[in-house]
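The complex is shown incomplete by one protein chain, all other protein chains being positioned as in the whole.
Here is chain A:
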Amino acid sequence: MSTPVYQAALATLLLGAAAAAPAEAKTIRVTVDRLVYTPADIEAKVGDVIEWVNKDPLVHTATIKGGADVELPAEQSGRLLLQEAGSFDYICRYHPNMKGHINVRP
């Protein structure tokens, strides 16, 4: 089945799929430093990824009540793919004074 015609068709399919994907899906970076999420407020779209870069020597989390729970080991990062639209408050489970908010548009 590896005829040139088939390969061309496959290439078209792949390119077509790539073009159909949300072109503007992006990674949004949030810095975690001295027990603060910066920026604290995020505007995003479904399909975007949030990456928390934890600069503290402390273990943190980004935890949405009743939802995602991203562990952020000391001086490491954690990521979350946004799969549904909505307005989400999140906190650090270990340090609940740390607060952030994500608004996810469809």
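In the analysis below, contacts are C-beta pairs under 8 Å (C-beta built on N, C-alpha and C of every residue); 3 or more make two chains touch, one makes a residue touch a chain; residues count from 1.
Criterion: contacts and distances are computed from a predicted model.
Choosing from "Ni/Fe hydrogenase subunit alpha", "diguanylate cyclase", "ABC transporter substrate-binding protein" or "Membrane protein", the protein name stored in UniProt for the chain missing from the display reads "Membrane protein".
Seen from chain A, the chain kept out of the figure touches residues 34-35, 57-59, 74, 94-97.
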